[in-house]
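Yeah, one chain of the complex is gone here, protein chain that is, but the others are all in their spots.
Chains: A, B and C, in written order; residue numbering restarts at 1 for each.
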Amino acid sequence: MIIVTKSGATPAEIEHIVERIAEWGLKTEVSHGAHRVVIGVIGPEDLIREKPIAAIPGVESATPVLKPYKLVAREFRGTESKVKIGNVTVGGPEIVIMAGPCSVESKSQITEIAASVRDGGARVLRGGAFKPRTSPYSFQGLGIEGLKLLAEARESSGLPIITEIMDTKDLPEIEKYADCLQIGARNMQNFALLKEVGRSKLPVMLKRGMSATIKDLLMSAEYILSEGNFNVLLCERGIRTFETMTRNTLDLNAVPVLKAETHLPVVVDPTHGVGVREFVPAMALASVAAGADALMLEVHNDPEHAKSDGEQALLGHEFAELVQQIRKVAEAIGRSV
Amino acid sequence: MIIVTKSGATPAEIEHIVERIAEWGLKTEVSHGAHRVVIGVIGPEDLIREKPIAAIPGVESATPVLKPYKLVAREFRGTESKVKIGNVTVGGPEIVIMAGPCSVESKSQITEIAASVRDGGARVLRGGAFKPRTSPYSFQGLGIEGLKLLAEARESSGLPIITEIMDTKDLPEIEKYADCLQIGARNMQNFALLKEVGRSKLPVMLKRGMSATIKDLLMSAEYILSEGNFNVLLCERGIRTFETMTRNTLDLNAVPVLKAETHLPVVVDPTHGVGVREFVPAMALASVAAGADALMLEVHNDPEHAKSDGEQALLGHEFAELVQQIRKVAEAIGRSV
Amino acid sequence: MIIVTKSGATPAEIEHIVERIAEWGLKTEVSHGAHRVVIGVIGPEDLIREKPIAAIPGVESATPVLKPYKLVAREFRGTESKVKIGNVTVGGPEIVIMAGPCSVESKSQITEIAASVRDGGARVLRGGAFKPRTSPYSFQGLGIEGLKLLAEARESSGLPIITEIMDTKDLPEIEKYADCLQIGARNMQNFALLKEVGRSKLPVMLKRGMSATIKDLLMSAEYILSEGNFNVLLCERGIRTFETMTRNTLDLNAVPVLKAETHLPVVVDPTHGVGVREFVPAMALASVAAGADALMLEVHNDPEHAKSDGEQALLGHEFAELVQQIRKVAEAIGRSV
Partner (left out) sequence: MIIVTKSGATPAEIEHIVERIAEWGLKTEVSHGAHRVVIGVIGPEDLIREKPIAAIPGVESATPVLKPYKLVAREFRGTESKVKIGNVTVGGPEIVIMAGPCSVESKSQITEIAASVRDGGARVLRGGAFKPRTSPYSFQGLGIEGLKLLAEARESSGLPIITEIMDTKDLPEIEKYADCLQIGARNMQNFALLKEVGRSKLPVMLKRGMSATIKDLLMSAEYILSEGNFNVLLCERGIRTFETMTRNTLDLNAVPVLKAETHLPVVVDPTHGVGVREFVPAMALASVAAGADALMLEVHNDPEHAKSDGEQALLGHEFAELVQQIRKVAEAIGRSV
C-alpha cells in the first residue's frame, strides 16, 4: 500500500496516519517529496486492504501494490487449470463448443436440438430451465420439469449439460441433474449464491456482469474458490456500453487479459455478446482468435417460435457450418475443435 | 408494435410476417413506402411483446408502441403513491432522511449513531447486517446478530429501520426485525429475490443497478408489484461510467424521469452515488432540488475505524449541519424536512 | 512517480529501471517487499511524466504522485477565479444565467428571444452561428451573418454574447463580434483550436466532451491557460452513458469535484445535459444546489419551428418562471441570481 498525502497535510496528520497503520500491525516508510509526503506501508497488505485509509484526515490516495485476488491469480497456480464438464475437458488445446437453446421448451425441442448440435460439433449441451427475464410477464422457464428434460436430452445425445442457477434454494434440485452450473451475468455479484455454489461438487461457469470490470469478475470467482470449489470457468458475454446497434458490446479484450491474470479457463458467449444472429459467426471466429478456451452458442430449431432470444439463435445447419470455420481458425492458431 | 421490413424484403416475406402476427392473435395494417414496408400491428401489444419478431426473415426492426411496465406506470395510479416505513410516510411533501452506518458493527456503535442521526434530523435508521462485499475477504456483516442490534437501536432511538436482504432464504428472519427491506444494486435483477419480497408485507426499497437503465429499474420493481406488494421505493445510487474521480456517477437525471414515469416514491443515495465524503453534501442538496422524496445518507461516529465505507460516511455533526441546509433547499422548492 | 515491478522481476530488470530513471535525471529509492519491488522516484515528476515507463521490461505499473495539470489546479491560485463576459462576472456569489436559442435563425428570432431572456433574468445571451451537427444534411448555422445578428441583438438587449467557434480559421471573424467564445463538447480535444483560443483576448467557455473524464477536461483547459488565456469557464453538459431515456447523462457530480480541483468557474448546461424540455427545470435547480457558478439554458420563442434542438428549448415564460425558482434555491444556499 502506498499512501500519498494531501498538499498541505500537517506533521500531526502524517504522524496520525503512521499511528493508524501501526495500530493495524504494519510498519511505514515516510518520504518527504517537494510537493507531497509519500508513505510506503511495509508488511502483509491484506491486513489493511479493507481499512478506510481514505477516511483518515490528510490522505489524498491509498494505492495497493498487490492484486486483491489470490486463489484465482495466475501466480497461484503458475500453470493453466483444466475443468471437466462430464467427460469433456475445458482449458486444454481443444476449444470446446457448448451449444443449445436459450430455454428448454419441450421434450421434442431439446432432444432435437441436442442431436443437432452434437452432430454439428458441440461437446456440451446448454439449456435454461430457470430463466432470468427482465420482465415478470416473460416466459420464466420450465423449472424442475426443464431439468428433467435436459437430463433426458443428455441420455439421448450423450452430451453433458450446463444450466443456470438463480437462487440458493434451488441448488439441491439442480445438482441432481446438471453437469455444470451456470451463474448468469445478473447474478455475478449475488454473493450468497456464489458462496453456495462454492460448496458444490459441480463445476461452475461464472458469467461477467454487464457492468463488471475484469477485476470484479475475478473477485466474484474468488468467492467460489474460497469456499473450496476450484472448478470455475469465466465467461465473457458482453458489457453494457452506449452502443445500440448491438445488444451488448462483446469485450474480447477481456480474453487475453484474463489469460494473463488467472489460471482459470475462459469461455466466450458471442450470442449474447453481440445479440444479432447475422453477427454471431464473425464474433465467434474472433473469440477463438483472441484465445478463448471454449465458446457458448445459442442454437434453435425454430427461432421464430422460440420462447426467448429467438432473434440471436443460429439454426442447426448454420451452427454446423460455423463450427467448420471455427475449426479452421483454431488450427491456424495451433488449437483444435 | 410497428414492424419495419428490410430493404428488399420480398412479398412472400411480408406475407409470412403478417401470418405470424395473425397466428399470435393480432391484426396488421401494411403500408408500402418508397423504401420500406411498414407493418402496424393492431390489438393488445402484450400478446406479442415477447415474441421473437426480429427472428422472422425480412424484419429490420420491431418497435413497441407501449411501455413494457404497467403496475409501476404513472398512468396506472394517476397520482403519486405514499409508502409507510413504520410511522414515517415517504412520498408526501416532507422529504424523509434515512441515515446510519454502512454496517452494524456493535451495540454501542449502532445505538450511538442512531441517537445521533435522530437528533440530527433523520426519520429512518439504516444499517447493514448482511453485506454484499466485492471481496470474500472483507467484513461480511454481523448477520442475525446485526438484526438484533438494529432492533435494539430502534427501541432506544424510536426510528424505524431499513436493512438489506441478499438471499431469499433470509427473508423469514429479516422480516422479524426490519421495518423496510432493501434490495441492493447488485441484486436489482436477482429475480428470485424480487419475487420473494413481492410476497412480503414489508415495504421494499429497490436500488438501481450499476448498469441498469431506468427502464430496467422499473421492470424490476414491476416484479415486486406483480406479486402483490405495492409498497416499493425506487433508489438512485449512482451508475457506472468511465469517470474515476467519483466512486459512481450519481444520475440525478433519473429523478425527474422517474417522477414522470412512475407513481412510486424516489429516494436518492448520494453517499454511494458520489462515494467521497467531501462531495456528499453538494450531491445531497442537488438531489433535493432535483425532486427526490427521500435521501439515504451514511453516517458514522468513527469513520477511520468503520468496517466498511468509512471514506464516504459523514460524521454526526456534519450530518446535522447538512440537514439544516437540506431543510432550506427543501423549503425553497415548497417542501419540508 | 511510484513504480511497482512485476512478480518475478529480475535484479537485472530492477537495475535497468533504475538506470533509465537516472538517465532522465531523477533519483530512485528501491524497497524490497515480500512480493514486489517498489521503486519510488525522487525529484521533479514532470521530467518523467511522459516517459514510456510501462514499456520497460519488469514494470507492472507506474503511478504518478502529482496531478498532471498545473495552471488550472486549485492550488495554483489558492482562491477562486472570476471571469468577465462583457460586464458580467462569473465566479462570484451571483449565479449567472446565460440563455438564448440553440441557433441564430433570423433577426426577429434572435432579437425577440434576447429581449425575452433578458426580461426573464438572463445576464448573457447565447446563440450559435457556426453549428456542429451530426448530419451534413442538417442546418449548419448562418455563419458570419449569424454573428452580425447576434451583435445586433446585443445592441438591442444590452446582453453580452457567447457563441461557438468550430475552426481555427474562423477566430479573427468571431473575435470581431463575440464577448465570449464557446468550444463545444465535440471539439474539447481539438488541440489546434484550444491553442488558438488560448492566444485570444476573449474569455472561453470549454464544454466537457461526451466521453471526457474530469481530468481530460482540466487538461484541455490547461492547453488554453498555457497559451496565456486564463479567462476560462468549464461547462458540464452531460456525458454519454448507456441510459437512453435522457439525451445525455448530466453529471452533476462533476460540479463539486471541479470546485475542489480547480480555481476556474463552473457552468452547467442542463438543456443539453438531459435533453428533454420537461426535465430541464429539475436539472437546472439541481445544478444550482450542486454549486454551479452559472447556468446555460436554451430558450426559443417557437420551438416547433426551431432549426435545431426545439425539443429541449424552454419557452420564454417557462424560462422566466424557472429563474424565479432558481433564485429561491440560490438564496437557500447563500447565493443570488
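In this text, a residue touches a chain if its C-beta (ideal position, glycine included) is under 8 Å from a C-beta of that chain, and two chains touch if they have at least 3 such contacts.
None of the values given here were measured: they were computed from a predicted structure.
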Positions on subunit A where the hidden chain makes contact: 211, 213-215, 239, 241-246, 249-257, 259-261, 273-274, 278-279, 282-283, 285-291, 325, 328-329, 331-333
Those residues of subunit C which, in the complete complex, touch the missing chain: 20, 46, 49-56, 68, 132-139, 166-170, 186-187, 189-193, 195, 209-211, 216, 219, 222-223, 226-227, 239-240, 277, 303-311, 313
Hidden partner chain, residues of subunit B it touches: 2, 4, 7, 29, 31, 33-36, 38, 40, 42, 44, 63, 65-66, 75, 240-242, 244
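Operating definition for what follows: only the chains that are shown with their structure count from here on.
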Interface residue identity across copies subunit B, subunit C - same or different by half: same
Separation of mean Cα positions, subunit B and subunit A [Å, integer]: 26
Mean-CA-position distance for subunit C and subunit B (Å): 31
Residues within subunit B bordering two or more other chains: 211, 239
